Every structure is written in structure tokens, then in C-alpha cells.
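Below is one structure, written out as C-alpha cells; the observations come after it.
Missing here: one protein chain of the complex. Every other protein chain is in place.
Chain nomenclature is as follows: A, B and C, assigned in order of appearance, with residue numbering initiated at 1 for each chain independently.
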């Protein structure tokens, strides 16, 4: 399949809840994800830059999505150049060398039950 | 009414929760749907291709939406060429021979209550 | 302010839950809404057409949004030409004589708590 999408996507609303329901396993742990589809036949080399309220941007975070693959990355699990702080407002710019499509999702399990939000990221190129 | 929409739509964030609340009937069963509107006067012949994290794409899944009809398809209920695995990240590309509009929705009832997310799919043509 | 938006908007995912939590007042009653902003200086004359899975479209429903006004219409409260059936999949096409912007929201209170979804409608003109 030919490559689909754009090479730069924006998510203004970043926030990883710092708590989760009791005994949450990984699926029900509070988390925030950017889901990437790379429908094309070339590997996607992706960089993420994080923006904050009161300090300079952090990045690039680097990851790869193989040809004809999807990968749902959790911001919680990013490690380099630094972990994403919890309970903190941030925003992200996601760039790729080939066209991709990006969707944003949060699962919030701070209360006894879970809440979900999702939106397509905004394509900027 | 003239046909409305585009012929290729993308949903990067696929995930069907593998559990549901106790005694869930079909409406409250955890599920994920792509909702198609075919506003035009010709039948829409639709193919869906699913992408995964660690294997080649699966498809096409084939379905039809009549002229001037909507159909809300549950990924859970797709059967051919194979069922969609639960608790597994995937993404989808939805293609049609005529313009359609596609919206993505998930109902998650793994906890005692339900959570919902929805977003318009991303039009790629 | 000059008129903002488009004159035709699409919401493929319509579904009004047929039940609500015990003692729900109007705000917490299960409902589905299309929220219209008419930022311009001319009254917006709006028509809504509903599409179903297994019968011909129903409409037009007619409503007006004054100049420089917003109105959040509940599908549940539409009356003419007929009420919108509960627990039934539908889709909607919303047309206006002047540019408007439309957002879709559902509140589902079938369980003990509430769930929300929202997305911008899809502009088709």
C-alpha cells in the first residue's frame, strides 16, 4: 500500500494522570498514547518534541515504526532524553520522514472507574 | 442526495477490550466500531485492511452499505478473513468505491461502568 | 464577526441510549447533541436529515440559530417530522444557508456513572 498521511502531527493536550485505580494492570493504568499507522512500504523514523508551560521543549524522542505496521506509543513509557513528568501539562509535535497518521488517546483511571478520550492529532504540514 | 465524503479513511487507534462488565448485553459489551454514512445514491462497496504491531496487514474485510444508509460496523464482529484479536493494538484503513464518511467509537466496559471515546476518522484521499 | 465555518456537516455515529441513571435530571439524562456556532451576522436556517440502517432518510428537521449565537440541539428533543428512535443507529447531515461550525457530543448514563464522547463533525462542502 502507498504511504498514507502527513509528516507532522500536533497534540496540544498532554497530561498523564499520576494515579490509577487500585490493582490496575498495564491496560488499566492511567496512560496517554499517540497511535501511529505507517501504511507504507518504508520504515518510519519518528521524532517527538514535547512542549511545556514553563520551560524549553524537550526532545527529540526517537522511535521507529516498521513498514505496514501500527505502533501505539505510551508517553508514560518514553525514557530518553528524559521521562515525561506526571500530572503536568504538556503538548507534543510528532514528525516522521515518511507519511503517517496519528491519533491521541488517554485512559484515566484515577477514580474507581475509567474515563477515555481520543481525537485525531492535527496534521501540520 | 449527492455522495458525500471521501473514499479512504484511517483509524490508527484500534483496541478491543477483552473483558466487559458483568451481565453486559450487546449494547454494553466492550466494543469498537467504525460508523459509515453513505449519503449517495449508489451502493458503497467497502474494504477494510487491518494493521498490527508485529505482523503483516490482514484483509480485505468486505462489506456493503446501501444507498442512503448508515451502518455502524463493530470490529468485534468481523469474521472473514479472520476475527480481530482482543486486547491487541491494531489500526485500520477503510476504502470505498464511492464517497463515504467514517467515525470511530469505542465503548469500554471493563470496569464497573462504561467509558466512551470517539473521533472522526482521518480522510486520506 | 464575519461568518465562520462551512454549510454542510456530517455525523456518522448517531445513537441515543434508551436508558439513563436513576433519578437523572435533564443534564444527566442520556442524550446526543449537535452543537452549532453561528458566529456571523445573519440568522442560520438549518436543516437536518437523518439516515438509518434499514430505511430511507427522514427529514428535513428545521431549526434556526440567531446571528452571533450558539445552540446545542439534542437529537432526543427533535419532534418534526418524527421523533428520533432510541437505541437505534443513525447518522446525520446538517445543512445551513450560512457558514456554521458543528460539534457532536453524547452523554451516556445507562450505567451508574456517565460517559462522554465528542468530536468535531466533518465538514463536507
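FYI, a contact is a pair of C-beta atoms (placed from the backbone, for glycine too) under 8 Å apart; a residue touches a chain by one contact, two chains touch by 3 or more.
Quick caveat, the model's predicted, so the values are computed rather than measured.
Asks: Can you list where subunit A touches the absent chain?
Replies: Counting only subunit A, the missing chain is touched by 8, 10-15, 17, 49, 51-54, 56-57, 87, 89-91, 93, 104, 106, 108, 110-113, 115-122, 124.
Asks: Kindly note down the residues of subunit C that lie in touch with the hidden chain.
Replies: Subunit C touches the chain not shown through residues 1, 4-5, 21, 27-28, 33, 35-37, 39, 68-72, 101-103, 105, 107, 109, 112-120, 123.
Basically, only the chains that are shown with their structure count from here on.
Asks: Quick check: superposing subunit A onto subunit B on C-alpha atoms, how many degrees is the rotation, to the nearest 5?
Replies: That pair's rotation angle lands at 90 degrees.
Asks: Where the centres are mean C-alpha positions, what is the separation of subunit A from subunit B, in Å?
Replies: Using C-alpha averages as centres, the distance is 21 Å.
Asks: Centre to centre, by mean C-alpha position, how many angstrom separate subunit A and subunit C?
Replies: Their C-alpha centroids are separated by 30 Å.
Asks: Could you list which residues of subunit B touch at least two other chains?
Replies: 112-113, 115-120, in rising order.
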